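The next block holds one structure in the form of structure tokens; read it before the comments.
Apart from one protein chain that is not included, each protein chain of the complex appears where it belongs.
Showing chain A:
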Amino acid sequence: MQSLSRTTALRGLGRVHSTAPCRAVLSRTRLLSPLNVNTATASRASFATQSARCYAASKEVKFTADNYPNVQRDSRFSKLTREDVDHFKSILSSQSSIIDAQDDASELEGFNTDWVRKYRGQSQLVLKPKSAEEVSKILKYCNDRNLAVVPQGGNTGLVGGSVPVFDEIVLSLSAMNSIRSFDEVSGVLVCDAGVILESADSYLRERNHIFPLDLGAKGSCHVGGNVATNAGGLRLLRYGSLHGTVLGVEAVLPDGTILNDLQTLRKNNTGFDLKQIFIGSEGTVGVITGISILCPRRSNAVNTAYFGLESFDHVKRAFTKAKKDLGEILSAFELMDGLTQDLFHKTTGKPYPLADRYPFHVLIETSGSNGEHDSAKLEAFLEEVMGEEIVADGTVAQDETQAQTLWRWREGLPEACAHWGGTYKYDVSIPLNEFYTLIEDCRKLFDEAGLVGGTEDDSKPVIGVVGWGHMGDSNLHLNVPVRWYDKKVENLLEPWVYEWIEKRKGSISAEHGLGFAKRDFVQYSRDETALGIMRRVKNTFDPKGIMNPYKYIPMN
């Protein structure tokens, strides 16, 4: 709890996205503080360096409007006037609910810029309503006045979906952050959309339950945003997608209608399952203000293991074995290639978990109810993969701290990649037999173009081509960390990546969503008929098109 409150404080200070490395240091501090004042101070100092490093990459981000001149502001939308701001002041209960360019323009910056530091809008107004009723009043007014709106959660999205493109009003859910109820028998949690994922999980931890979603940005992201983007994350393999675990939503439609569909029932076959429209809709049909979600019991026996493997073929064999030997207790199977681990090592200075370097690394987690059974299964599995030389080397976390540290080698990768300036990110689903071929082909492409400078050569934009992903879900993250965003790099990648995926009938966005980044590429994964029906759904809910415009799917 202590680390959590610090983390939250940090967000306010400087938009540190990843709280987890900081968390590791903090928990160390927790151990230190009662013992030795000197060491505790030292540790806090290293914590400060860490966050300073998080800022270091902050070069000025170009306006999206300047960077993408082909996207034009929709002239149907009105421009914000003083009268509008005054009206919002009159309908919102608290003065602190409004951040307006006239008060403090610098405060708007964080709401306008996305975490990847690739997109930057020019919104002049941020509204932070405290209830669904306030959201309703805001949207009704915006709809009547033709004012475009961007709903925003923790702003940790990776496809530019949560920040304005032009001057859309930002509707932040951060002031709606209470847990409404939790039923310990059924495990159903009902909470506001603006609850931070880690807070929800800590709340559930005290009640021996677990939030069925976990991801690297947990210290900042909101559960409402998670549902709106249908986030996948690290434990989808075990607990399934939000389409299955979310039982109901409370949402406000653009005309101000409040849809109160906060069901707490697992089974309910009475008409269209409306909540499914909102899950993964990325704020284009309405604003989710509350969710109810089914939370499983927290496993009291969790084991974490980290392996080094010689080839992708070995990884596939390890995966098959893990499914066979670990079956129902397997809760994560994450793949990281060798270069990702080198980048993490370089940016954090942490010692490698294994003595030698390997081209592939795998992180396995098991969660079960009986520690002895699980250990027996895991041991049998380890003996087999070692004996058959599927795994070259590895380690098993001996305590919780080691487990958390090992997880950093997977969860810390987005920041490690962002360290030099930015990252081109692709989040794709590919059939497992060609899973890693995408990275290899992409590497060839960049080597031939001569754009790769590694971590040393500052004259070239690209650091390297790296891949990691949720092997258990056939979900790969192709990342191209760069020193600066460069059209040459972008033109090389797009539409090359999408065509590559289309040929293999994969998905161009497995879990990050479409947002602004992938709107124009959705046809690589969805046909015209499907897109036509999606447009009809959008028009039904949002006939004036004010909700999160310029994103998701092309409307014409």
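In this section, contacts are C-beta pairs under 8 Å (C-beta built on N, C-alpha and C of every residue); 3 or more make two chains touch, one makes a residue touch a chain; residues count from 1.
Throughout what follows, contacts and distances are computed from a predicted model.
You can't see one chain of this complex, but its UniProt record names it "Probable electron transfer flavoprotein subunit beta", from the set "Large ribosomal subunit protein uL14m", "Probable electron transfer flavoprotein subunit beta", "AP-2 complex subunit alpha" or "LSM complex subunit LSm2". Within the whole complex, the absent chain has one touching residue among A:Gln404, A:Thr455, A:Ser474 or A:Gln523, and that is A:Gln404.
Contact with the chain not shown here comes from a single listed residue; of A:Val396, A:Leu445 or A:Val537, that residue is A:Val396.
Considering the full assembly, A:Asn300 is the residue among A:Asn300, A:Thr320, A:Thr437 or A:Asn539 that touches the omitted chain. Only one of A:Ala65, A:Leu354 or A:Val537 touches the absent chain when the whole complex is considered: A:Leu354.
What chain A contributes to its contact with the hidden chain is residues 1-2, 27, 30-32, 34-36, 38-39, 300, 306-307, 351, 353-355, 382-383, 386, 391, 393-402, 404, 406.
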